[in-house]
Every structure is written in structure tokens, then in C-alpha cells.
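Can you keep this structure in mind? I'll have questions shortly.
With one protein chain removed, the remaining protein chains of the complex are shown where they sit.
Per-chain numbering from 1; labels A and B assigned in written order.
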Amino acid sequence: MKWQIVLRRVGKVFDERTVLRDISATMTAPGAWIISGPNGSGKSTLLRIIAGLLTPTEGEVLYLYNGERLTARQQRQAVGVVAPDMALYRPLTALENLRFFARARGLSLRDSDLLEWLERVQLRSRAHDPVATFSTGMVQRLKVITALLHRPPLLLLDEPGSNLDEAGARFIYQTVKEHAEHGIVVIATNDTRELGYGEPLIQLGK
Amino acid sequence: MMNRTIQILTGIWIAGVTVAAFLWLPPAEGFRSPETARIVVFHVPCAILTFVAFLVNAVYSWKYLRSRDPLTDSQANAAAELGMLFAVLATVTGSLFAMEQWGSAWNWDPRETSIVMLMLVYAAYFVLRGAVEEKSKRARLSAAYALLAFPAMVFLIWILPRVVESLHPTNTLFSRSGLDTEYRITLWSFFAGLMAIFVWMFRLRLRVELAEARLRQQSQRVTQPESQLAGEIR
Partner (left out) sequence: MNRSSSWANEAVAVFAKDWLLELRTRVALGAVVLFAVTSVVASGFALAPPSGVPAEVKAALLWVVIFFAAVAGLSRVFVVEEETRTADALRLAVSPAGVFAGKLAFNTVLMWTLCAITVPLYLLLLEAPLRNVSLLVVVVALGSTALACATTAVGAIVAKATMRGALFGVLAFPVALPPLLVAIHATKAAWLSDSAWRVAAGDLQVLAGFMLVIVPASVLVFEHIWSE
């Protein structure tokens, strides 16, 4: 697989506060990598920059396929993100959420396909319930399949196991393992268990 | 920074023109209160400059969005501040003029209205800036707003005469073409001086902001040790 994410001297300054400085790294598929560091060290900021949600003040992030840079549209299709502060539409049902994201991304998926996805995470029975009625674990599972719907080669997870029980944690582990067989997984975490899900890539803070 | 000589010359020039406006300039015939009509030579340059400031603000806003250079944002802000100042001056002098000549301080003349709308835009611009704390976000959002307000104001100035005239028949449309030579000389002399003052104040404002930024940076460096910032790389 010829997917690569390259961080070239990435830095981020908020007003006069330097949160990240001179971060460089290369990730080549397949595999899983870990960004670690104490709370407030900038893990989430770095992940958001890698996801393309935040522009770095210095440096750049490159998405390469066969050595060639992706366009903005291709980049959107190549990345899936699961993060605690990234919510789904709570008044809408699980199926309606999936329908929207599938349609927005131009995926030709029918309801039956979407229901299959829900089946994979044991949410099939709740397909027509509003997300507002879901437990934290259920929301997390729905977020994961929303991020995987378009089969992105790059999966970014921010503290994926937080607030999850044993079953939830196992689900995350399974997901990471499967995805890392062909694509790139980047996990920002502090959790001792999750730290072992991949190779250490970047350690922020002291 | 503006040359000391130019500063002094500007001061003398403006003082000279102002005195001339009272001593040399003849009272304006054809107006109800010929003596006080002199205020027009102060009013018109202020009005012109507030529009110039608006254009300058739009240009720097555009530049900021392209380059994200914080200096251009400071420049846009400085232009807006000056624009607001001149808009207020223009409105007050215009209102005084109207009060003396036509007996009422406000007439919904298209030009008067344009200036007031411009003041509203400036006010909205400052309100927006006040609402955003983070500097780069503040710069980005206010630049975007300025670039929306600009075409809207252009449209407004274009359509106002056609709309206001039929809504409120007015006989107070003030045309400069009827001015005597002395008035024209004085007016444009004042304009030249005021333009120099504009540039002077603009640069002063920028210097203040840059000095503030430097002060802030220095105090940051004192409180944030370097070692906390770098990330280790594999």
C-alpha cells in the first residue's frame, strides 16, 4: 500500500502561546501509530491538524498516494476521524446520520448497506432511534462506522477508549487492528492500554 | 515614520488653511447663512476620507486573507478606526451645515444617509472584533465581514438616490458643482492637509499596535520556559 502521511516541521501558535513546535514525522501504510502526552500537551490539536481541521502556523501536513499529493477533495475522502468533541446529529436517528454522511460524500450506498454497517456494531436494532437516546458506548460505535463509511485509508482516533467499558475497548482494539492491516491508524491517547495499540510516533510535553 | 519636516509642514498647512477659511474665504452667497456655510470646506474632505478609509480597509482585509500577515490586519483595523473618526466628523459638520441652511439637522439626503450607513458598518466591524478574542480568528472574520460589507455599501450608494428621492422628495441634494473658485481652492487645500494627517495618524496607530505586540511577546517569553514546548520525534 502506498499511502503516506508526512508531517513537515509542523507548529501551532494560538495568539502568543506556542502549543506545538517543529513536529516532523512520516507514516507509511500499513500500520498504527501513537501520539502520546499528558493532558493539555497538544495531542488533540496535532490530531486536528493531521485531520485537516486546523491549519498549522508553521510547516505542513502532506497526504501522499504513490508519492503524489492529494487534492482537497481527495483528502476529505481519504480521512476518517473519531474524536470526543466531534458530535453527530443528536436529533436525527442513527440511520439518518449515516444517510446524510453517505450522501454528502457522494457514496452510492442504499439503506440496506447502511443497515449492514449498523449490524456490524450491533446497532441495527437502534437504527431508527435518535442518537440523543444512545449511551456513550453506542455513540462511539456509531462515530466509528460514520468515520469508516467511505472506507478511508487514514483513520484518526482521539482518545477513542475514553468513557468506554470493556466491550467498548475491545471494539476499539478490533477496529484498530483491522484497519492497520491495510491503512494508517493514528491514535492520540494517554490510556496505558491504547498506548500499546501501535508504534510510538510522537511524545508531546515533558 | 513620517519625516519630521513633513509633520511640521502639515501642521502649519492645516492651521493656515483653517485660518484662510475664515479670513480669506468670502461668505457663500445663495445660502441662508452665508458665514457659516464655510463649514463645507471642512465637511467635504472628511466625507471623502471616510470613504477612502473604507476602501483602504477593504484592500487590507483582502490582503490579510491572502497572506495571513498580522500586520495587514492591524492596517485594516487602523483604517477602520480612522474611517469611523472621519465619518463622525463628516456627519457632525454636515448636520451643523444643514441646521444653519435648511433649519433641520437631518434630511435623509442620499449622501448623508450613506455616511451614516458607513458608520453602522464601522460600528458592526468593531463589535465583531470585540467579540472574538483569538487574534488570528478575529483578523480572519473581520476581514471576511469587511469584504461583504464593501460591495453592499457600493450598492447602497448606487441605489440610494433612486430610492430615497421617491420615498422622500428632497430639495437638499448638495452639489459641489456650484461652488465658487475660492471655496474650491480652500476645500481641496484642506483635503490635502487632511490626507496627510490621515497617513500620519495611520502610521502612528500601527506603531502603537506593534509596540503593544512586542510588549506582550516579551512578557510571554518570561513566563513560558522553552523546554515545555518542543515535541520529541521518532
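Here, contacts are C-beta pairs under 8 Å (C-beta built on N, C-alpha and C of every residue); 3 or more make two chains touch, one makes a residue touch a chain.
Everything numeric here is computed off the predicted structure, so don't read it as measured data.
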* Taking the entire complex into account, which one of B:Met99, B:Ala144 or B:Ala192 touches the absent chain? -> B:Ala144
* Which of these, B:Ile14, B:Leu96 or B:Met117, touches the one chain of the complex that we don't see? -> B:Met117
* Structure fact -> Missing-chain contact, candidates B:Leu55, B:Ile159, B:Val199 or B:Leu215, resolves to B:Ile159
* Structure fact -> Against the hidden chain, chain B presents residues 65, 117, 120-121, 123-124, 127-128, 131-132, 137, 140-141, 143-145, 147-149, 151-153, 155-156, 159-160, 162-163, 166-167
* Hidden partner chain, residues of chain A it touches -> 51-55, 72-74, 76-79, 81, 83, 85-92, 96, 100-101, 103-108, 146, 150
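Criterion: only the chains that are shown with their structure count from here on.
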* Asked: Using mean CA coordinates as chain centres, what's the chain A-chain B distance in Å?
  -> 48
* How about chain B: which of its residues touch chain A in the complex? -> 134-136, 216-217, 220, 224, 227-234
* chain B partner contacts - residues on chain A that touch it in the complex -> 14-18, 20-25, 37, 42, 199-206
